[in-house]
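Note that one protein chain is taken out, while the other chains of the complex remain in position.
Labels A, B and C are assigned to the chains in the order they are written; within every chain, residues are numbered from 1.
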Amino acid sequence: MAEISKNTLLDWYRQMVLIRQFETRCDELYRDKKITGVYLHLYSGHEATGIGALAAIEKRDHVITAYRDHGLALIRGVDAKPLMAEMMGKRTGVSGGKGGSMHLASRKHNFWGGYAIVGGHLPLAAGIAQACRYNNTDEVVICFIGDGATNNGYFHESLNFSQIYKLPVIWIIENNLVGMGTRIEDASGQPILHRRADAYGIKDLERVDGQNVVEVYNRVKEGVEYARREGPVLIESMTYRYKGHGVSDRSYDKRLADELKDWVENKEPITILANLLKTEHGVDDHQLEAIVDQQLKIVEESVEYALNSPDPDADDLVRNVYVE
Amino acid sequence: MAEISKNTLLDWYRQMVLIRQFETRCDELYRDKKITGVYLHLYSGHEATGIGALAAIEKRDHVITAYRDHGLALIRGVDAKPLMAEMMGKRTGVSGGKGGSMHLASRKHNFWGGYAIVGGHLPLAAGIAQACRYNNTDEVVICFIGDGATNNGYFHESLNFSQIYKLPVIWIIENNLVGMGTRIEDASGQPILHRRADAYGIKDLERVDGQNVVEVYNRVKEGVEYARREGPVLIESMTYRYKGHGVSDRSYDKRLADELKDWVENKEPITILANLLKTEHGVDDHQLEAIVDQQLKIVEESVEYALNSPDPDADDLVRNVYVE
Amino acid sequence: MAEKNIPMREALRQALREEMLRDDRVYVMGEEVGQWQGTHRVTQGLLEEFGAKRVIDTPISEMVIGGAAVGAAMAGLRPVAEFMTINFAFLALDAMINHAAKIHYMFNGQFKVPLVFRAASGWGNQATATHSHTPEPIFAHFPGMYVACPATPRDAKGMLKASIRDENPVLFTESIALYSKPGPVPDSDEFVLPIGKSEIKREGKHVTLVTYARGVEWSLAAAQELSKQGVECEVIDMRWLRPLDMEAVFESFKKTNRCVVVEESLPLYSFGSEIAAQIQDQMFDYMDAPVKRVSAMDVPLPYAHDIELMALPNTQKVIDAVREVI
Partner (left out) sequence: MAEKNIPMREALRQALREEMLRDDRVYVMGEEVGQWQGTHRVTQGLLEEFGAKRVIDTPISEMVIGGAAVGAAMAGLRPVAEFMTINFAFLALDAMINHAAKIHYMFNGQFKVPLVFRAASGWGNQATATHSHTPEPIFAHFPGMYVACPATPRDAKGMLKASIRDENPVLFTESIALYSKPGPVPDSDEFVLPIGKSEIKREGKHVTLVTYARGVEWSLAAAQELSKQGVECEVIDMRWLRPLDMEAVFESFKKTNRCVVVEESLPLYSFGSEIAAQIQDQMFDYMDAPVKRVSAMDVPLPYAHDIELMALPNTQKVIDAVREVI
């Protein structure tokens, strides 16, 4: 396992803070009715999984996920401004205001998008990976999967398909213990989800602590190396959603208060990384605070940008139904 | 393991011969254009799996399968006459001539039918089992699954569902090594199919020699006992289709000539059972031949019956679209 | 009958609860119907009242939700299976069309499939392209399964009870935009509406507006506005896309000789197409003008609210269409 440099860790810290601030601001904007779309699913709590995983691939590699997609877009390097503009349905949004929170994508970042049909993006991941092999590249695809999505037919067919053709997919289950209100053990006859790898002969990289960015990075790195040469791997990253299923889910902090408290107090990814930076790399609180301030500023600028952006118009409504 | 009586074994022998003759006759009738439906999938070669499995349940229990359904209907006790009439699309057929070869069913035999959409009957099996539990019975459902069907989304969702609610289903994969022209190892990332039980936490009853009726019986019996009390089980029965995918598949005996020869010569279920009857139970060739003659007669009578039955009419065409 | 003013979601809940009390073969199954109290709160309280045997939370597995309901119905239960939204029912199309709708026929009446598929439909609050379908007409294209689309709390209750009691499979769609809208509902557990019967929601003599579900609201608003200008619209709420009560439409058309069809769905191969096609076929000699259609625009629904609203039908578009035929 390679040593991870202080600079890299600091950058991961920056990303974590950026996501957390971005999501917190989205939450506020939703309550203030500046973000009006009914669906808004925040990545708060999941940051270490996304950051560790995407640190393990290169720019030429590919990422695809479900609707809980804001954080991954930011990690992939998409600018906060067009992301925030998309939340508000503005013309300047990454998806021109047509996709919304659940359908962020940035072709040039090889961020293939968020998808709102549970499981619907899994075969797309397989297809993108098929293209990588077809073109004789050694690019890989990281595909994030909710724990709830693992019980859908798409999961079965896509994972099996990936193994038959030895497609370079790193399947990562973001197991936050629940899909909407349903616990994994109520949704999965066998709730240790990575064990499903065996059903398809896929290499099983087991469970990883999804709140520890370094551990996630190392495990996914292993998966990426395998996938580039051999074929698909499955990883189960144990994480937690801090803000309920979506922003409209108002009862989660009552419903899951004790569990939430435990995760926030004992498994907070930002704290874990901050502690590492302080104890092993001599970083002090001032440095970390400076990063926070910087990210806050970026987020505020993105809000300004979005608020001042134009709405799409009647031409946009009918554009891109077909390629002309 | 209980000793199986000579009479039972003789009855199984009778069933095997009946199916084999019935299917052979269907094949001829198809070639003679007396059976005109494009689809006709024969059970020849699978007999021991069906007979052993269904011997392990009672009348009040339930059976459902795919389109390769003739043999199971016969085993379940449906008379050969309305079955043959159904092949010919006659009004006197079990399904009134509306279902055809792929959609035989007999409600009063708790034979819930053959289904032609691959995997489509698996959730139906789960639903029937749900009803058994709902009504506080200890009835069980046997659901047959083709090896090819195990790669379909229906398989995944249905097996998982059955374990969540501990439904009394004995899932039996009839693994005849191939789905149409695709070998299991080309269709399944991991071709030992019963191992998929673990993905759902279902009790894995592993592989059984599907050409040995006694072994099938014993294994399924174990599964039935478990399912009545506890929940679903998965069994993989290794078998072989003698007549290609369907009767219109004319190239199989060239394509798979060596393999077919091996199965017919070394794993023929009728021979295996005949040998057992002769060596362990003192049955002689005359007795066995008498059984064969008897079954031939039954099949011939069924053909006569079918040929002389009336076609459905315009009223039948519009009847039963809805329950009136 | 005494009536109470309640929102549609509550009317639906009453229907479920009353039928569950009346017939213990009736049960509810779907994603988040129990502990979460239903995504749209229709099933609120049912888990507490009836327990986990009869209010079954499922995994996100639409194929087995659809198919298990078929099996259970064949075996004598009366499942009410919920698809959280109808968009997800696409994943159950095979279970619904090839199985629920065909089994009674295919096995020559040996099995009945008395189930209800409930599904929230439509939208209009920026749910985006994948979550904004109103595809009732495509389900109604196939014989074997009824399709119910209520427009008011009263109809919702009476039609859901009818659907649960009927021996045939029913796709029962509920317009999300209508869940919170209140309306008078008979306070009786024997209030059941007939399958396949439309209702005149407003009488008029100049133009017939043929519509269903959310379209009723736009049509009534347009009728009210037009009435001020002396144009009296008859608003027919079809209620069921299958069976389709064309007799009622023809009856009205004989009087008005003009028709506008109003639907939330996409325009092509849709509800409006069928109504218009039947009118011109059967009512040719009564036609004083072509039948006009008001539908959603032929585009995927976008996220941004301003253009989303442009794409959807509304009262003004209905008024404009009526102006074209008079």
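Going forward, a residue touches a chain if its C-beta (ideal position, glycine included) is under 8 Å from a C-beta of that chain, and two chains touch if they have at least 3 such contacts.
Remember, predicted model here, so these are calculated numbers, not experimental data.
Within the full complex, the chain left out of the display contacts the shown chains A, B, C. Interface note: of B:90, B:219 or B:267, the residue touching the hidden chain in the full complex is B:90. Residue-wise, the contact with the chain that is not shown comes from B:98, picked out of B:98, B:194 or B:267.
Contact with the chain not shown here comes from a single listed residue; of C:3, C:251, C:274 or C:320, that residue is C:274. Considering the whole complex, the residue from C:193, C:210, C:266 or C:294 that touches the absent chain is C:266. Of the listed residues A:52, A:71 or A:120, the one in contact with the hidden chain in the full complex is A:120.
Although one chain is not drawn, its touching partners on chain C can still be listed: residues 87, 90-91, 93-94, 97-98, 101-102, 105-106, 128-130, 135, 137-138, 140-144, 241-242, 244, 266, 268-274, 276-277, 279-282, 284, 287, 289-293, 298-300, 302. Interface with the hidden chain, as seen from chain A, comprises residues 62, 94-99, 103, 105-107, 112-113, 115, 117, 120-132, 134-135, 153-154, 157-158, 160-161, 164-165, 319-323. Taking the complete complex into account, residues 36-39, 86, 89-91, 95, 97-103, 115-120, 148-149, 151-153, 179-182, 186-188, 311-314, 316-318, 321 of chain B touch the chain not shown.
Going forward, only the chains that are shown with their structure count from here on.
Relative to the whole-protein C-alpha centroid, the nearest chain centroid is that of C. Rounded to whole angstrom units, the spacing between the C-alpha centres of chain A and chain C is 37.
Here the CA centre of chain B is 41 Å from the CA centre of chain C. Note on chain placement: the centre of chain A and the centre of chain B lie 46 Å apart, centres being C-alpha means. Among all residues of chain A, those that touch two or more other chains are 151-153, 186-188. For chain C, residues touching at least two other chains, in rising order: 58-59, 61-63.
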